[in-house]
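Beneath this line is the structure, given in structure tokens, with notes to follow.
One chain of protein is taken out of this complex; the other chains stay put.
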Amino acid sequence: MSSPTASPTVEYVLTVVCEDRPGIVHAVTGAIVEVGGNITESRQFESGATQRFYMRLQLATSASPAEIAAALAPVVERFGIEHRLDEVARPVRTLILGSTAKHCVNDLLFQIDAGHLPIEVPLILANHPTLEPLATFYGVPFEHLPTKGEGAKAAFEDRVREAVVEHDVELVVLARYMQILTPELCEEFEGRCINIHHSFLPGFKGANPYRQAHARGVKQIGATAHFVTSDLDEGPIIEQDVIRVDHTRSPQELMAIGQDAEVRTLRQAVTWFSQSRVLLDGTRTVIFR
Amino acid sequence: MSSPTASPTVEYVLTVVCEDRPGIVHAVTGAIVEVGGNITESRQFESGATQRFYMRLQLATSASPAEIAAALAPVVERFGIEHRLDEVARPVRTLILGSTAKHCVNDLLFQIDAGHLPIEVPLILANHPTLEPLATFYGVPFEHLPTKGEGAKAAFEDRVREAVVEHDVELVVLARYMQILTPELCEEFEGRCINIHHSFLPGFKGANPYRQAHARGVKQIGATAHFVTSDLDEGPIIEQDVIRVDHTRSPQELMAIGQDAEVRTLRQAVTWFSQSRVLLDGTRTVIFR
Amino acid sequence: MSSPTASPTVEYVLTVVCEDRPGIVHAVTGAIVEVGGNITESRQFESGATQRFYMRLQLATSASPAEIAAALAPVVERFGIEHRLDEVARPVRTLILGSTAKHCVNDLLFQIDAGHLPIEVPLILANHPTLEPLATFYGVPFEHLPTKGEGAKAAFEDRVREAVVEHDVELVVLARYMQILTPELCEEFEGRCINIHHSFLPGFKGANPYRQAHARGVKQIGATAHFVTSDLDEGPIIEQDVIRVDHTRSPQELMAIGQDAEVRTLRQAVTWFSQSRVLLDGTRTVIFR
Partner (left out) sequence: MSSPTASPTVEYVLTVVCEDRPGIVHAVTGAIVEVGGNITESRQFESGATQRFYMRLQLATSASPAEIAAALAPVVERFGIEHRLDEVARPVRTLILGSTAKHCVNDLLFQIDAGHLPIEVPLILANHPTLEPLATFYGVPFEHLPTKGEGAKAAFEDRVREAVVEHDVELVVLARYMQILTPELCEEFEGRCINIHHSFLPGFKGANPYRQAHARGVKQIGATAHFVTSDLDEGPIIEQDVIRVDHTRSPQELMAIGQDAEVRTLRQAVTWFSQSRVLLDGTRTVIFR
């Protein structure tokens, strides 16, 4: 079924989340047929854990977003659907929070520049000036605001809130920001704030985990990218990766290897988020890669 | 929408392949709604390479296969769909062809026995008697038929054809059978005969590839599971895996490592096939894992 | 330097552990020159953590073990060396303790049979009869002794001690034995008892870890092989491996995947141990692979 108008065909991504019931896919795809859309990619999942239904599909159509929304409205109403419609590959407005570590920010900016990562960064906000030259090189605005000192952290978080509004930010990435967000901020940004941290088999609590990992002689060093929640480092996991190591590695070398795992894991998590491939399912994520 | 009858709910897997056009998903899911089905898992893919549409979905319904088929019939007709409907987890009748190597057969039989691999093996047919004790241990019928000597290979292949009919075989697995099938047999079993062979970066042609791999000092040893075609070792790839090696490994050790890659790769390919997750897309496969 | 006698050349593996000081390698290799030995492989490591020196070397010589020991004696004395001399590829006498799970035992016995794992198993001792047919198939003696009931566990451990003496056992492998050894037994078998257990990023404490891993949506399922100590699951790590998973996997599927990780990880740990490649360095291991 081709579109009746001469408008150019645009590819959209639609995500659908609701209570699981028969007939959802038929109803949603009916709305898509109505606007002359062709589904080019689709995945769905019914969560046994939460009895909820998750769907992500890409459709090509010459209908406008408003026309698609109008066609979907009765279905959304009937099934109590939370949905999101977006153009495929539209850059997601992303605020990066950083500190002194450069590896994650360097990779994100390089990938954007190379055209491999569909996000745009209106601002990098950091509690140290270290990242400024890198930001400047890639033409990304940079602000430095200390988090040390009376009221400094609250002021930093206020600036975060302000920047989110100012730039209509859709995603906040903690690229080794190294500060714990207040529970209030965690709640405000639920499901749109991604953190990266090292991970080990087994896990280690407390300071200097690479030293602990060295002392225990772990053979795999990893990283976890997860949504930030007020439960520190325990938010829903988006991606994990590991790299093999051995006894010859010093704690410093383990850290360098861990940074490489962090870079790749964060890049992957941000890529999937920016493609609407990450959906929250209670304490875990559904990843439609 | 619950079923009007008191029949127990059964989970089915449906695969759909046809020329890509708008409205397919809506039409197929309409038929599913008609039989009171609930879709529990779904993936689809539109191949840019062949302009064909591929869908795999699982549905739970108390309707019978005949009722589902009847509901689907007009849709199948309208879109020119090749489809397949099966019960989820129904064991796939699998003929194993072997020779002297035990590793792949041992793993397949162990995984079946452990309840991890939804296939059943009515027969293992081999050109050497080596696998007989293993087959006996797992209670699987075994036949030995030589492939050496005048007419022996043709007789072997005739027995394969016969066994396929006799046991209504759905899948033929070459578990290190080490003989080249005739082009005729390849054609007869197109899309339902899986082979496993070693793979290297870079590839090596000719005899004794592990010795060549050792001489070139390769750092990754792998395996490829693919559909058999008359183009030797060049059929559509289903799965590939690799294992890291180094200069200290002898050709014999490389072979042992390669066998481990073969075991895992073949197991994965057979698992996906038995779950209707492998669809042919011209010279390649669509894997809905 | 060829040997003065007509004795056949034998390849030995020698491991050396002592306090780190200059001159050790020169002194040890001097003894090897004395017996006409040629070093065919060697690795050494100086542990910053413990200030200890670790060396593993393979040497080919026609001298007898007694002649080698005599040549080494003054060096051993001078540097306070703990050493071990063994023939390369001599099968290590290994007692396997099992329960109901078959995957690890099946793999170990298959690998031995295939000639890939240089151990011999004089006995499998289990607290359930499940493994008996498998043991019988591979011609390995099997005993079943319950661990439930008053005094049963103590009796089981006494039988373990007895079997270790009776068969001059060098290595005890807990192949999913699923019982906690008493601290006394742990101490008796320190450095020669290997356990395998699942591992996750992050780690989970308590019952049903696969269910927990499913609920948290982990993306990597792994396994750790380690020396048993009285500190449960916290002994020195020998090997770790992971396999990628996603949200579509049920807890049961995660468990099957975890078992595959266990199989490979335990096999690797036992292989390295049997080749004298695993040396204890305090709370961690030095692996000369």
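Labels A, B and C are assigned to the chains in the order they are written; within every chain, residues are numbered from 1.
Here is the rule we use: contacts are C-beta pairs under 8 Å (C-beta built on N, C-alpha and C of every residue); 3 or more make two chains touch, one makes a residue touch a chain.
Worth saying up front: this structure is predicted, and the values here are computed from it rather than measured.
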Touching residue (missing chain; options C:Val10, C:Ile39 or C:Ala155): C:Ile39
Contacting the left-out chain: of B:Thr40, B:Ser199, B:Gln259 or B:Gln275, that is B:Ser199
Could you tell which one of B:Val10, B:Val88, B:Ile180 or B:Ile237 touches the chain left off the display? B:Ile237
Hey, which chain C residues sit against the chain that's not shown? 1, 20-26, 29-30, 32-33, 36-46, 55
Absent chain, residues of chain B that touch it: 45, 47-49, 199-203, 214-220, 222, 224, 233, 236-237, 239-242, 246-248, 250, 281, 283-287, 289
On chain A, residues whose C-beta touches the chain left out of the figure: 41, 102-103, 106, 110, 114, 116, 133, 137, 248, 256, 260, 264
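Please note the rule applied: only the chains that are shown with their structure count from here on.
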Geometric centre: closest chain by C-alpha means: B
Rounded to the nearest whole Å, what is the centre-to-centre distance of chain A and chain B, using the mean of the C-alpha atoms as each centre? 36
Distance-wise, how many Å sit between the C-alpha centres of chain A and chain C, to the nearest whole number? 42
Set of chain B residues in contact with two or more other chains: 41
